[in-house]
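One protein chain omitted, others in place.
Think of it as A, B and C in the order they're written, each chain with its own count starting at 1.
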Amino acid sequence: MRARVLVRPKAGILDPQGQAVERALPALGFDGVANVHVGRLIELDVEDPARLPEMCERLLSNPLVEEYEIVEGSS
Amino acid sequence: MRARVLVRPKAGILDPQGQAVERALPALGFDGVANVHVGRLIELDVEDPARLPEMCERLLSNPLVEEYEIVEGSS
Amino acid sequence: MTFGVVRFPGSCDDVDAVLAAERVGEAVMLWHGERDLQGVDAVIIPGGFSYGDYLRPGAIARFSPVMEAVSEFAGDGGLVLGICNGFQVLCEAGLLPGALLANVSLRFVCRQVELEVMSEYSPFTRACPLGEPLSIPVKHMSGRYYRPEQGLADTQILLRYLPGHNPNGSDHDIAGVSNAAGNVFGLMPHPEHAVDPLMGSSDGLWIFESIRAHLADRVVA
Partner (left out) sequence: MPSSPHRYRELGLTESEYELILVLLGRHPGDVELAMLSLMWSEHCSYKHSKRLLRRLPTEGPHVLMGPGENAGAVDIGDGLAVAFKVESHNHPSAVEPFQGAATGVGGILRDVFAVGARPIAILDSLRFGEPASSERSRYLLERAVEGIGHYGNSIGVPTVGGEIYFDQSYEQNCLVNAMCLGLVPHERLIRSAAVGPGNVLVLLGALTGRDGIGGASVLASAEFGIDGVDGVADKRPSVQIGDPFTEKKLLECCLELLDRDLLAALQDLGAAGLTSASSEMAAKGGLGLDIDVARVPLREPGMEPFEIMVSESQERMLCVVTPDLLGAVAAVCERWEVLCTEVGSVTDTGRLRVLDGSAIVGDMPVAVLVDECPMYDLDPEPPLEELYPPPAAVLRGGETARDLLIALLASPNLASRRPVFEQYDSIVGSRTVRRPDEADAAVLRLPDGGALAISIDGNGRRVACDPRAGAAEAVYECSANLACVGAEPLGLTNCLNFGNPEKAHVAWQLTEAIEGLARACEALGVPVVGGNVSLYNEAPDGPILPTPVVGMVGRLPDVSRAGRMGFVRDGDAIAIVGPFAPSLNGSEVAKLRGAAPAGGLPVMEPQAVRDAHAQVRDAVRSGALSSAHDIAEGGLAVALAECCIAGGIGARLKVRIEGGVQELFGEAPGRAFVVSGSEEALTGLGRIIGRVGGTDLVIPGALQVAVSELRAIRDAGLVQYASSPVWSE
């Protein structure tokens, strides 16, 4: 099954990439953008989706500073 | 409106990160994983979602090597 | 006394660490795929880009067989020094508190920085001249230390960037921390690249000298 893991910085953790994007967009004429956060996208085929949370905890994200979200059965 | 942009390496373009993760997982006892790709996740509040594609083309993704997917109204 | 320097695929400063360690003792390379630490007295996890730094710096390396042995070694009180990527690996492995995030500048930075030594008792800094700043280079892309709410006592902060020298936006100018037991130490600056005046500074030698002195005492005791 195709699965998708979204990893984003935890609330309260400084996210310079998000800030950089937020700064860059108006400069390009895109206004009305706020709360930009940049994270990681991992897409993979897994035989046993039940093991995804464990994979996220142990490898795909760093629980101390990141939170993850699993989206199953995507494209 | 909250929107989500998923940026991933274009099909056929080398994805060293994806390869590295794919090779690492079995070593951690996670078998049955394939086609791993690692990309970028951008989440943002945007007043005019109609402009998202343009933002993706010009800043959020590099159209030469990446493709993007816009998921609106998320979280 | 013998240092063991771990070599991962993608380690870059492994040879440099060996050369530096050899100025105060012996040194051997330890291969990532093997669990045998060859009875070394101290372990160095060197700088570089283990596994290409893909996913997150240190995220993949921490799972290599040698790291199991290193964890045991640390558990038994053995001295473990993590430099730059090695620091990242030790944090990912949970042997050190906190995490290392992308530099605020989002740029790689290679620069000589001035450091304040916070403890004269640690096995990793005891030989450092009292009250003297150390001049040691940093070179990294992800060196911004994130200090966890709990789990890091001030006494575990062994190195700080002097005012105006913080190259990456680290919390509290933290440049190096130890575990609670004090036998595992990670730092972003590269002491192995400051062991000879010809290379700009020899202040980094104090770190290696401290380890040597500590182990020498232990043998006597």
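The rule is short, and it goes like this: a residue touches a chain if its C-beta (ideal position, glycine included) is under 8 Å from a C-beta of that chain, and two chains touch if they have at least 3 such contacts.
Keep in mind it's a predicted model, so treat the numbers as computed, not measured.
A.B. asks: Out of all the chains shown, which come into contact with the hidden one?
C.D. replies: Result for the missing chain's touching partners among shown chains: A, B, C.
A.B. asks: Which is it among C:Gly52, C:Pro65, C:Pro133 or C:Gly182 that touches the chain not included here?
C.D. replies: Reading the full complex, the residue touching the unseen chain is C:Gly52.
A.B. asks: Which one, C:Val40, C:Ala102, C:Leu152 or C:Met188, makes contact with the chain that was left out?
C.D. replies: C:Ala102
A.B. asks: For the chain left off this view, which of C:Ser142, C:Asn179 or C:Ser210 is in contact with it?
C.D. replies: Only one listed residue reaches the unshown chain, and that is C:Ser142.
A.B. asks: Under the stated touch rule, tell me which residues of chain A contact the chain that is not displayed.
C.D. replies: That gives, for chain A, the contact residues 16-17, 20-21, 23-24, 38.
A.B. asks: Determine and list the chain B residues touching the chain excluded from the picture.
C.D. replies: The missing chain touches chain B at positions 9-16, 20, 23, 40, 59, 62, 64-65.
A.B. asks: Could you pull out which residues of chain C are in touch with the chain that's been left out?
C.D. replies: The list for chain C reads 9-13, 15-16, 19-20, 47-49, 51-54, 102-103, 105-111, 137, 139, 141-142, 190, 192-193, 198-200.
Heads up, the rule we're going with is that only the chains that are shown with their structure count from here on.
A.B. asks: Between chain A and chain C, tell me the centre distance in angstrom, where each centre is the average of that chain's C-alpha atoms.
C.D. replies: 29
A.B. asks: On a C-alpha centroid basis, what's the spacing between chain B and chain C, in Å?
C.D. replies: Their C-alpha centroids are separated by 33 Å.
A.B. asks: Please tell me the distance, in whole Å, between the geometric centres of chain A and chain B computed from their C-alpha atoms.
C.D. replies: Between these chains, centre-to-centre, one finds 9 Å.
A.B. asks: Multi-chain contacts only, two chains or more: what residues does chain C have there?
C.D. replies: 55, 60, 63
A.B. asks: Could you tell me which residues belong to chain B and also touch two or more other chains?
C.D. replies: 21, 24, 28, 38, in rising order.
A.B. asks: Under the stated contact criterion, what part of chain C meets chain A in this complex?
C.D. replies: Of all residues in chain C, those touching chain A are 55-56, 59-60, 63, 92, 98-99, 101-106, 144, 146, 148, 169.
A.B. asks: Touching chain C in the complex: which residues of chain B?
C.D. replies: Going through chain B, the ones touching chain C are 16-17, 20-21, 24, 27-28, 38.
A.B. asks: Name, in rising order, each residue of chain A that touches chain C in their complex.
C.D. replies: Result: residues 13-14, 16-17, 20, 40, 59-60, 62, 64-65 of chain A touch chain C.
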